[in-house]
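Everything below concerns the one structure shown next.
Heads up, one of the protein chains got dropped from this complex, but the rest are sitting where they should.
Up next, chain A:
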Amino acid sequence: MHTILQLQQVGKIYGSGNSKLSVLKDINFSVQAGATLSIVGPSGSGKTTLLGLCAGLDRASQGTVTLQDTVLNDLNENQLAAIRNRYIGFIFQNFQLLPTLTALENVMVPLELRGEKNIRKRSLDLLDKVGLSERSHHYPTQLSGGEQQRVSLARAFSNNPSILFADEPTGNLDAETSDKVVKLLFELNQEAGTTLILVTHDMELAAKTQGIIKIKGGSIEANHQQLG
């Protein structure tokens, strides 16, 4: 097993001059391929910012972020986009489906971007796995929150990502739907052998992952990971 994600001395500062705000400082950790990890912490602790840095959505002000042996700091926007399409899957709290695309099309987009063949069948299979094959032609507004998140799961796994980032995946769902979505998430993750990084403030959900990193005030307070 190799290291898929490594953060060294990572810091994030917003603003400039006198109005500088340090959101993250001195973050160091690494994640092995296939592992599952939760980043937990209170609101405003810097969890989401950290997720953004890990996934190449934002750039670190200090330190280096290495994903799949590639230092993200050195990449331009186009190269980052290619990395995201190739290695990363996303799940967001508010689902973030494209409103003008059907469920099926939403799942197909990452594959279309890769120029792959037979994507329709693969996408339909994924929708079937999340129990939505019957609703493949529905638009996001025609789906419930739980259904939207399940489409989001299908989309996240569609490009066979090496690493999956999930930001409060159950934050907008009721308890019952949350349970179903979480179950599905872990099942799909296990099946695909994907690395999972979960950002949450729900300790119960965090407990389902192999490791937990606690963040407070922009710094790592505790790192409970099973190494190796």
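Here is the rule we go by: contacts are C-beta pairs under 8 Å (C-beta built on N, C-alpha and C of every residue); 3 or more make two chains touch, one makes a residue touch a chain; residues count from 1.
Just so it is clear, contacts and distances are computed from a predicted model.
*Asks:* If you had to name the missing chain as UniProt does, which of "Putative ABC transport system permease protein", "2-oxoglutarate ferredoxin oxidoreductase subunit beta", "Monovalent cation/H(+) antiporter subunit G" or "Succinate dehydrogenase / fumarate reductase iron-sulfur subunit" would it be?
*Replies:* The chain we cannot see is recorded in UniProt as "Putative ABC transport system permease protein".
*Asks:* Specify the residue from the set A:48, A:178 or A:209 that touches the hidden chain.
*Replies:* A:48
*Asks:* Contacts of chain A with the missing chain: which residues?
*Replies:* 48, 51-52, 55, 57-58, 77-78, 81-82, 84-86, 90, 92, 96-101, 105, 109-110, 112-115, 139, 141, 155, 167
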